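As you look at this complex, bear in mind that one protein chain is not there, while each of the others sits in place.
So that you can tell them apart, the chains are marked A and B in the order they are listed, and the count of residues begins at 1 in each.
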Amino acid sequence: MTATPLETVLFIAFGAVAIAGALSVILARHAVYSALGMLVNFVALAAMYIMLSAEFLGIAQLIVYAGAIVVLFLFALMLIGGRRPAEQGRLTGGLAAAGSALVVVFLAEIAYLVMRLTGTAGAKGTVTPDVIAQLGHIQLLGATLLLEYILPFELASVLLLVGIVGAVMLARARRQSRQE
Amino acid sequence: MDWIDALLIPAIKSLVVIVVLLLAFAYMTYVERKLVGRFVRRYGPNRAGPFGLLQPIADAFKAIFKEEVIPTEVDKWLYVICPGIAVAGSLIVFGVIPVGDSFMAWGRKITMVVADVNVGVLYVVAMAGLGLYGIFLGGWASNNNFSLLGALRSTAQVITYELPMGLAIASIATITGSLRFGDIIAAQKTLPLIILQPVGFLVYFISGMAEINRSPFDMPETENELVSGYSTEYGGIKFAIYFMAEYINMIVMSILVATLFLGGWQGPFAHLSPLLQLVWLVVKAAVVLFVFIWVRASIPRVRYDKWMKFGWKFLVPLGLANLAVTAVVVALVA
Partner (left out) sequence: MDAIRYLLILSAVLFSIGAAGVLIRRNALVIFMCIEIMLNAVNLTFIALSRQLQSLDGQIFVFMVMAVAAAEVAIGLGIIVSIFRHKPTTDVDDVSLLKG
């Protein structure tokens, strides 16, 4: 996979934005700013998906993550008192240092493995970016999803149904306990 | 190649779109005030200039020269940036909507759309969702209970009515087989989709009015319960920018309805000149806008809980049924 200079610049820019967003999630003083950092991260990743010619997933990322999940987080934050700063925010001292060290070690391992990759292992498929541009990403992904992976697809819809029922049950339990 | 094709032409097109939308916003406020005035047998603005035509300009100067007040207890950064997010969210939607076919200029073929992408309709839904953050976070940053309630209502309403809207769009995609605006318009060459999809049109129209927070569904503002909702703490130019976002949303929504259901820029003699195509689109959008204003002037505001119930218990099932029927018919015909 080679990238043109413009693409390279955009990849690096969006990568930097994504990392900045993720960092502000864990560093922000107030949880609402954490949610905003998450939003920035999601939008940068969506742009990246689109550049990797996964248009539909990029837009789905915007609709599902940026449009719905972050909004749900903000809703929950407002419901449990959005104005108060997140006082009880984080661990300090030894435990935090230990946690960070663990993560740094993990990151170093992954980086080492990625650098050792020799690249071209594994058979290549036929869905090149040109094919996607010609036939359309939605059409190709839809065909794959509904012809090859129909069972996981149906299971995902069952999962979403369970999610809906669960959310309704939680809300009902709350309403009943208030009435008592 | 051309950096002209890659960068310059899209940049110029974007600039044109932004300038035209801002001008349209200014005169939209005039047209609405004039029409609402007429509906209730008043004159509407008629002092500044002939027929009050300079009224929007006077309003703009007033908003610009008002004192900038930033209340002390607000979250300053978000408070200032949120009107901008709202207006950017409504402007950016326009990028994928074609306003005409294409024409030749200086030896180049220029399409009359900033970018006709493969997932255009979904892009519109996604960007409308992002513009919502302007209202939501602005209401939160104001540190005022009325603002917060308005923001929460607005968010709940937009999320609710995104569902029937998505279902109506899915019905369109089932018939046209594409989510690209160019293909959807081409599919309406002989018959506009409003005839094939009357129920889909109704669902889309109602949820569209909810999406843009138009009266009688202006739950985020509701003067008689929430002072002025999310914009209670905003004044001067910042309030004007929120106002602008609302009106641009309304214009974009009318053009969307015209494009998705009324055949877009197509019409008798439209193939003769790109200018004529533009005129057709503007005429269709103007009809939709007139209906928006008509509804506002005629119907009193509905109660919030009833409005949410209507969305979940009537519009969503209706949209689902419409999609199911459409899918079966398309499968039988094709």
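Descriptive notes on the structure:
Criterion: contacts are C-beta pairs under 8 Å (C-beta built on N, C-alpha and C of every residue); 3 or more make two chains touch, one makes a residue touch a chain.
Predicted model, so just to flag it, every value in this text is computed and none were measured.
Of the chains on view, those touched by the hidden chain across the whole complex are A. Screening A:Leu6, A:Leu72 or A:Ala133 against the full complex identifies A:Leu72 as the residue touching the chain left out. Where chain A meets the chain that is not shown, the touching residues are 1-3, 7-8, 11-12, 15, 18-19, 22-23, 25-26, 31, 34-35, 38, 41-42, 45, 48-49, 52-54, 57, 60-61, 64-65, 68-69, 72-73, 75-77, 79-80, 86, 88-91, 96, 99-100, 102-104, 106-107, 110-111, 114-115, 117, 119, 122-129, 140-141, 144-145, 148-149, 152, 156, 159-160, 162-164, 166-167, 170-171, 173-174.
The criterion applied here is as follows: only the chains that are shown with their structure count from here on.
Averaging C-alpha coordinates per chain places the centre of chain A 28 Å away from that of chain B. Those residues of chain B that touch chain A in the shared complex are 117-119, 122-123, 125-127, 129-130, 132-133, 136-137, 140, 143, 148, 152, 155, 159, 162, 178-179.
Interface residues of chain A facing chain B in the complex, by the touch rule stated above, are 32, 36, 39, 43, 55-56, 59-60, 62-63, 66-68, 71, 74-75, 78, 82-83, 136-138.
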